[in-house]
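Dropping a structure here in C-alpha cells format, bear with me for questions.
The other protein chains are all here in position, but one chain of the complex has been omitted.
Coming up: chain A.
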Amino acid sequence: MFRASSLSSQIHTRKFLLANLSRNILQSNLHRDNKNSEVIPIRTNYTSSTNSQISNLEKCTLAVSSALTAFCDPGRGDMIATLGETTGSIFINRMRDHMLRDKTGRRILQERPRIHSSTIDIPYLSSLPLGTFGKEYTNFLDGQNVTPDTRVKVQYIYDDELAYVMQRYRECHDFFHALTKLPANVEGELALKWFELAQTGMPMTLLSSIFGPLKLSSKERERLFKKYVPWALQCGSQCKFLLNVYYEEHWNKNIDEMRNELGIYLVD
C-alpha cells in the first residue's frame, strides 16, 4: 500500500531506508545468537517519527538489493526475509486464502499463536519421548544450536493479518525441518526452499531455489537436482498445506503418524 506523503516525510523515509539498508549490510549476522526473552511484537518499531510506509519504487529497490545481498551471503536470513516481503504480496494473499478455506487455518488466523521461547515450553518438549513431534523438533533445534527466536520480524507488510501470515510462515520453518528431516546445511535449506516453492509459490523461494545452487559445488548440485528437488516438488505439491496445521496441539503426537496424516514422506 502506498500512502502519499509530504516532502518532508519523504525525506524522512528515504533517510530511514538508507539507514536500514546500511544497517543490514554493514552489521554482521545479528540473529543466530540473539536470545531475546521478551515477547516480541510482530512489527519492528520504526525510529522515524512519520511511521510511513515505503512506496512501490522503494519496494523494488529493496527487492533488488536484498536479492543481491542474499546471493552473495546466503547466511543473511534477514535479507531473504526482506526479499520475501517485498516480492510476495500476491502469494501471501494466496496463502491467507488457503488458510481461510480450512477450518484449522481459520482458527489459527483468529487465535494468532506465536512460536517463541516464551510461548512454547522447550524444556518440556525435550522431555517428551523419542519419536514424538515435540522431541524431534527440540532435537533439531539443539543439533543446529538455534532457538525459535531467531526469526526476523515482518517489516514491510502493512496489513496486520497478512503480516501475521508471513510471520507464522517464518516461524514454522523449523517445523518443516523436523517433519521432512532435512538438515540445516546449505543443501537441506535449498531442498526445503524448493519444497516451500511447491507449497506457496512465492517468488522469494523461486529466486533462492534458482540462484542458491549456483553457490554449490557441481557434485552437490548434481545431488540436489537428482535427489532432493524431485522429492521436494512432488511431496510439497501433494501434501497438506502446512500452514493449516496447529503445531502447538501436536507435540505429543508420534512423528511418523503425523507425517502420514499430512502426506509427507522422507527423501529416499
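Basically, a residue touches a chain if its C-beta (ideal position, glycine included) is under 8 Å from a C-beta of that chain, and two chains touch if they have at least 3 such contacts; residues count from 1.
Definition applied: contacts and distances are computed from a predicted model.
Given that one chain of this complex has been left out, which of "WD repeat and HMG-box DNA-binding protein 1", "Centromere protein W", "Ubiquinone biosynthesis monooxygenase COQ6, mitochondrial" or "GPI-anchor transamidase" is its protein name according to UniProt?
Missing chain, per its UniProt entry: "Ubiquinone biosynthesis monooxygenase COQ6, mitochondrial".
If I consider the whole complex, including the chain that's not displayed, which of A:D97, A:D121 or A:E222 touches that chain?
Residue touching the chain left out of view: A:D97.
At which residues does chain A meet the chain that is not included here?
Those residues of chain A that touch the unshown chain are 90, 96-98, 100-103, 106, 110, 158-161.
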